[in-house]
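Working notes for the structure below.
With one protein chain held back, the other chains of the complex are shown just where they sit.
What follows is chain A.
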Amino acid sequence: MKLSWRYLLFLLWLSYLLVTSILLFARGFLLNRTILNTKSTCGSRDHICLDVWSSSEDEEVLAGYSWGDAQRCLDSVSDGSQYCTESNTSVIILLIDALRYDFVATEIDDLSLPYKNKLTVIDEMLKSNSGRLYKFVADPPTTTLQRLNGLMTGSLPTFIDAGSNFATSEITEDNLIDQLVKNNRSVVQMGDDTWTQLFPGRFLRSYPFPSFNVWDLDTVDKGIKIHLTPEILKKDWDVLIAHFLGVDHCGHRYGPNHPEMERKLLEMNEVIGNVISVMDANSVLFVFGDHGMTKSGDHGGDSDNEVSSALFVYSPNKTILSNFRDVGSIRQIDLTPTLSALLGIPIPFSNLGSSIININADSEKFISSSLWMNVLQATSYIKAYSDQNTQLPPDSLNKLLEKFHFLTLLIRNIKNNNDVQAVSVKAQEYLKMLREICENVWVRFDSISMSRGLVLLFLNIALALIFVDGMPSKCFQDIIKSNFMWYGFMSIILSVLVTYLLFIFDFISNFELSLYFITNTASLVVFSITISLNWVEIANHWHLQGKTSAWSNIIFRVIVLFSSFGLFSNSYVVEESSVVSYMYLTSLWISVLMMRSQITKKINKFGSLWTYNQYSVRRIVIVLAIILSILIRISWFYWQCREEQSSKCIFDKNKFDYSLSLLSTVVFAVFITISRNILKNFGNLVGFSPPVFISRYLPTVCVVCSGCYWILHSLPARMKPKLIPWQLLLLPRFVLCTSVLCIIVYFIKPLCIYYITKEEQRNRVFSDSVSLFHYLKAILIKKSNNDVPECPIVYGLATAYSATFLNIAVFLCLISAILLGESRALVSIILILSLILLTIILATVRHSRSNSQGDNFLVPWWSVVCWGFSSLYFFYGTGHQPTFPGIQWDAAFLMGDIVSTFLPGVLVIVNTFISQILHALLLPLLFISQFTLGVVWPLATQNIDLKKGEFLLAKQEGLLWKGMFSLTARYILFQGWRVFISMLSASIHSRHLMVWKIFAPKFIFESMAFLVTIPFILMSYLLVERISTSIKSLIEVLKS
């Protein structure tokens, strides 16, 4: 087996270990709620614990009422049976997505804001006392899917469910829609198509409209408006749901402070007015939002603005309306039992909300009232839940049952209406307590998995560090060449088998987690055995390293430690964008300073003439570093703000207008031209082989397309209707597909090289001027060195590696520009430019510090750290934040309204981690640039002869793969270390106030970034492998 593949296998192994230990931790940290499949049913009056009160007048029985009665009562309803009342009420639900409370609430003072006081119908109804307005508090995560789930089931979706937003799937838990269908009621739904995904086949009629295109403010709302009034007039339904998305999309696109918001809200106002005018006397209208929005119009987190939306209830029938309790603020899940009570269907089994219907009844009626049903249902749910698993702490469970017992005693003693009111207050308190217990439990962690994940990740990183860094390179090469790898993979296969056997014989319950744990342990054993066998060499090597270690190494270690310990502090995580930028600049400038300290020694050695040259090189490097710093500072402009930084950080979505898209088009054109000129200068744009052809023509085509798209797309809204959206979208789709295809082509045929063999030179037929030109050029070159025997001429061999990477960088830049949208397109140019500058600076500094040619083949830690900081920084630089509202969903709909959620999901992930992807794919540049510099800028390479450029790489294979491996492994370890620290901070802060807002999202984003980095970094390694093999085969061809 080839050496390069052995190294690749080792990298694969290492990444598998790191990834699985992260997954192991994640499984423990992001716990799921167990879903119970029990459904509520309509039972007889026996099932409401009537017997308990059969002789309520009898004082003696009262005294004899025992704990067992409450238990018996609960047992009788444990199958979910409830008593259902008759009802002929019908319900109209107008769900206005992201309707924040202050959009509805009237305030006189702030008329200037576009979202204030626009829903005048609601205001009128409230004034004429024919409606009720509530503050409607949602539970985080405030994403539409989770909210719909919560509204219909009445339960609290846990944090992990937020991740499944893309895999929208049917709700299997007991819910309102299922109950309605089961009790022969019919539901009509229109609007957001998430409903049909959640409840396929449940609706009498359904008018779904695509919800994914967040830039489309009107399609869904217009569709609903067409169908709404006719449907209301049909009257063959019991529940009608209309889900408007315009307000939400307006928030995502423009934010709440925009004239468009005013237009959408006025439109909603009109819709509500229409509905009120056509609805019949026996129906109730609910208007509410599923969540609010932040100041920038996004949602997903748990800030006040996001969770507070509004609920407005209206009915022409005053008696129905008077039943609604008049409280200021209710929980969103309280709507579930309320609707059940109104419609006379059983409350969904896993509901935790409490009904807001008033109780006006005596004791006999009370026990058949919705509130008592609610209490019974919630208590039986929590009993069933605690029977299933041990998540609920027994003491709080006992306390709850005691309360329930107390409540039953109170109900027995109801004498008059005052007592009823008192009891209903108590019952509500009880339900609240129950909900809080559940809330506490569902953010509870599996500490065993967590600690295993932490320990394994740490050990993996530490042992891998010894392998990569601690071993002398010769020793490591021997190990790689030996059977070590086979032992390793054998151990993994063996442990998989063992785990499987254990699983079959029921020794372990969770196959996945045990698999992770056992394979990790087995590999660690193999690692540590190998290390202990080679301990003498390692210790010696460390000893030598410790002697020669420079101050710069210590400084870089301090910087890395500083930056990673920042993850423990919530304010550092919040402000991480500036912190990372600070660290990046510091490490950059320290690298630049490191150059000087070495050069002074050179001056002493080589005398004054040399001094002059070196000074000029250093001056240029300093200028480059200044340019790089300025580029980074400019990219601050593109940062997004977190909810937590609101006071200091101002980010306006509407600050970009279409002059910017013009500018980015021009900049892109210039960038492409320059990159093509560079390629031309080094002979990588000669001939017509597929990769050359691609790099010659396609970037221009792509830039034209994307430029057209940006300009057309950013035109003012009033000019929009003339453009057909799907045709407009063809442009970015074309760019995306072409770029991805081109990158694939570079993997298949990586060389941008043109060559003329000896025979071709002799018998040439000049068919065109180009080949004549090439021939003349070849002759000239031959003339200039006459003594050299006739040899083949190859164009661009000295920059064979970097040319391919430059081409790939151009296409990646296009992809990222398209995905980031026209407002942030420029930042992708900044990214690529800063990466190129960084490689030049680092390569020059390394040259000035290298003592032998062997040094060129090893990328030192400080270069890797600079690169890593750059990747961390540009996550923020491209306008991202490690929060869920901060995700740029716009990217998802670039591929259109495709039903599958896979492609949009991939696009959003690529958009979010574009910086990490670019840095991972271009990582080999750090290694290659050392040799490119010998051709591009010979002055900077000192006295070491690198005139052959990157051809040296292909010649010295052993060094090449060792160097590539250590670079890749170091980068992986650097990123893995970050993940480890974020894991540690998430587990230390697992009871912190901010855990779900700051630390858990940070961990999720860090580990996602790591998971995304791994495949791309392996791909970049593969690309280098491809280039080397192609060069080798080329040499074979030329030799023959």
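The criterion applied here is as follows: contacts are C-beta pairs under 8 Å (C-beta built on N, C-alpha and C of every residue); 3 or more make two chains touch, one makes a residue touch a chain; residues count from 1.
As a convention for this text, contacts and distances are computed from a predicted model.
Undergrad: What is the missing chain called in its UniProt entry, if the choices are "Rab GDP dissociation inhibitor", "Mitochondrial distribution and morphology protein 35", "Ras-related protein Rab-1D" or "Phosphatidylinositol-glycan biosynthesis class F protein"?
TA: "Phosphatidylinositol-glycan biosynthesis class F protein"
Undergrad: Among A:238, A:575 or A:822, which residue is in contact with the omitted chain in the full complex?
TA: Residue touching the chain left out of view: A:575.
Undergrad: Among the options A:120, A:269, A:586 or A:1029, which residue touches the chain absent from this view?
TA: A:586
Undergrad: Please identify which residue in A:399, A:432, A:481 or A:633 touches the non-displayed chain.
TA: A:633
Undergrad: Which chain A residues would touch the chain omitted from the figure, given the whole complex?
TA: Residues of chain A in contact with the hidden chain: 562, 569-572, 574-575, 578-579, 581-582, 585-586, 596-597, 600, 615, 618, 629-630, 632-633, 636.
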